[in-house]
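As you look at this complex, bear in mind that one protein chain is not there, while each of the others sits in place.
Labels for the chains are A and B, by order of writing; each one numbers its residues from 1.
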Amino acid sequence: MAAPAALAAPRPGLAARTADALWRRPGLTLFLMLTPPMLWLGIVYLGSLFALLLQSFFSIDEFSGLIVRELTLKTYGELLRPANFDIIIRTVTMAAAVTVAAAILAFPIAYFAARYARGRWKALFYLGVMLPLWSSYLVKVYAWKLILAKEGILTYILDGLGLMPVLELLLSVPVIGGTSLSVSYIGTFLVFLYVWLPFMILPMQAALERVPASLIEASGDLGATPGQALATVILPLALPGVVAGSIFTFSLTLGDYIIPQIVGSSRLFIGQAVYAHQGTAGNIPLAAAFTVVPIVIMGVYLWMAKRQGAFDAL
Amino acid sequence: MTTAVLFRQVSRHFGPVRAVDAVDLDIAEGEFFGMLGPSGSGKTTCLRLIAGFEQPSAGHIEIFGETAEGVPPYRRNVNTVFQDYALFPHLNVLDNVAYGLMVRKVPRAERHARAEEALAMVKLAGYGARRPAALSGGQRQRVALARALVNRPRVLLLDEPLGALDLKLREQMQEELKALQQSLGITFVFVTHDQGEALSMADRVAVFNEGRIVQVGTPQQIYDRPRTRFVADFVGSSNVLPPALTRALGGPEAWASLRPEALRLTAPGAGRVSGTVAGLRYLGAATRIGVAVEGATLAALLPAGRPAPTPGEAVGLDWDPAALHPMEAG
Partner (left out) sequence: MRSDGRRAPLGLTLAAAGGLAFLHLPILLIFLYAFTTEDKSYQFPPPGLTLKWFAVAWGRPDVWAALGLSLKVAAVSTAIALVLGTLCAAAVSRSRFFGRETVSLLVILPIALPGIITGIALRSAFSIAEIPFSTWTIILGHATFCVVVVYNNAVARFRRLSGSLIEASMDLGADGFQTFRHVVLPNIGSALLAGGMLAFALSFDEVIVTTFTAGQQQTLPIWMLEELVRPRQRPVTNVVAVAVVLVTFLPILAAYYLTRDGEHVAGQGK
């Protein structure tokens, strides 16, 4: 048999010729691959975002209610009015409270899953966190509407245990209390905590998995009590995971407008304010300025988190 | 004799790094050619230039007389056995071997028959249905070899072919590869950092250092007549003598290489030079003896079974004058 040619001629056909052309120009190939997603995200998403930010520098004419298309910081000044500033403070306080509570609740689950669960149990734990995380947001909120309702299961259980006076005492606390759980900040807090908790568990577990058991045993060898090992070894090493998880709990709480609308008092959160201003009030500039608040807070937060090395735990 | 692979002043730069720097190379058809050098010396980049994974920054490459620049790897009748074997995890062994035929649209029955043949050639007949993950390292390598050879390449490239195997298997595969190459008559080009492997398998060896070829020659030439201090040092371990010492030992005033096994121990004063034993290292088949001579230490190999001197003992050293091989300064 005659030896075949050392270099084959290009195969016929458009596909083969295109493949050759793309092989010769890797830069072009990369460009072609990136163009569709970058066009989409760049134009649809970033374009909209910039248009929105631009509008926050417009203002609204108080008499006609029309948008004045001149750059001004007037709308931002409006943000600092006591009524609006209260909304910001309220939302950030809620986000912080939810984050701290989520970290506390998440820790035993994450720690158990990372350190003690094996094989099947590990898969079960993982699914046990993943399913609530991915399952319907509205259904989860709805479930809490059922739970917190006056005639609902929580009242039934507390009543059965004779703990109703405790609940009433709690609800009589000014600010966080109210006539019932479903119209109080406590209720809002519980739902936020429930809905965002899985977002804290997963990164925390990822961070804890990286703490070698030998490290904990070493601290035991050196005479640390389990409590000391927890405080001096495990918690500091879990911190990047907590920070990563808090990015979610914080950001999601800041931007949510549905939970406080369904469970909570009538006092607004940032999300509700944005929704109200862009909707019936038609004050797009103020709504836009409000959205800048979570963007700035999250920007600062992400920057600090990055310095903590939290992104490795994502 | 036909030239299979030809490099003329080929360079490959990655930013400021000159991975390959003005290399000239002629590999003859049917040759078993070794490229030897430390890691980062440019040998693997040269292999990738032949395969077509890299394109030269400058210079000219021919494969069987045809210009290779700008020809994609899939249109070169050159196949590669990868260092990590790169077997497709989603295909079984038979489909791995038949892959090259499949993309060339060879009918199913024919490609399976040829793949079986190739598997038989590497002594893996009957392994076709297995997944690569179910094979041992040595078996995976044979699959990789069969997968490349089934395409009947004009040149077969092997990147550190035995690097991942244990010592026993490596020696066995050296012999098998050599036998396979001789029976097929295909040009084999392999890369290695193991000088023993290069010397035992290759017809000719190119020694690489810092992106350049320092010396090309048969294993004997490379070993006995190293061109530079680098070659003498990298291939085997030689006594590299500075010019003054060479002169003192009766050679010209130049750097020189003197292989330890060329040195014979004699009674003090009976050899060409006298010294004292500085140290001994037992190697099994031989003992390596350090002898302090003229302010330097020369290593000599004493075959097993001979009476060994003790440290501090005065001895003489003798050698065939031809063994004192002067080198270029490089």
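What to note about this one:
As a working rule, a contact is a pair of C-beta atoms (placed from the backbone, for glycine too) under 8 Å apart; a residue touches a chain by one contact, two chains touch by 3 or more.
Just so we're clear, the structure is a prediction, and the values are computed from it rather than from any experiment.
When you scan A:6, A:60, A:87 or A:141 for touch with the missing chain, the hit is A:141. Of the candidate positions A:49, A:73 or A:300, contact with the unshown chain belongs to A:49.
Residue B:147 is the one among B:12, B:43, B:112 or B:147 that touches the chain missing from this view. Of B:66, B:84 or B:175, it is B:84 that touches the chain left out of the display.
Within chain A, the residues in touch with the undisplayed chain are 11, 15-16, 18-20, 22-23, 26, 29-30, 33-34, 36-38, 40-42, 44-49, 51-52, 55, 105-106, 108-109, 111-116, 118, 123, 125-132, 134-147, 149, 151-153, 155-156, 194, 197-198, 201, 209, 211-213, 226, 247, 251-252, 254-258, 261-262, 271, 274-275, 278, 284, 287-288, 291, 294-295, 298, 302. If you put the missing chain back, the residues of chain B touching it would be 51-53, 72-75, 78-80, 82-84, 86-90, 99-100, 102-104, 131-133, 147-148, 151.
The rule we apply is simple: only the chains that are shown with their structure count from here on.
Averaging Cα coordinates per chain places chain A and chain B 57 Å apart. Taken in their complex, chain A has these residues touching chain B: 3-10, 20, 23-24. If you check the complex, the residues on chain B that touch chain A are 4, 63-66, 68, 70-72, 75-78, 152, 154-155.
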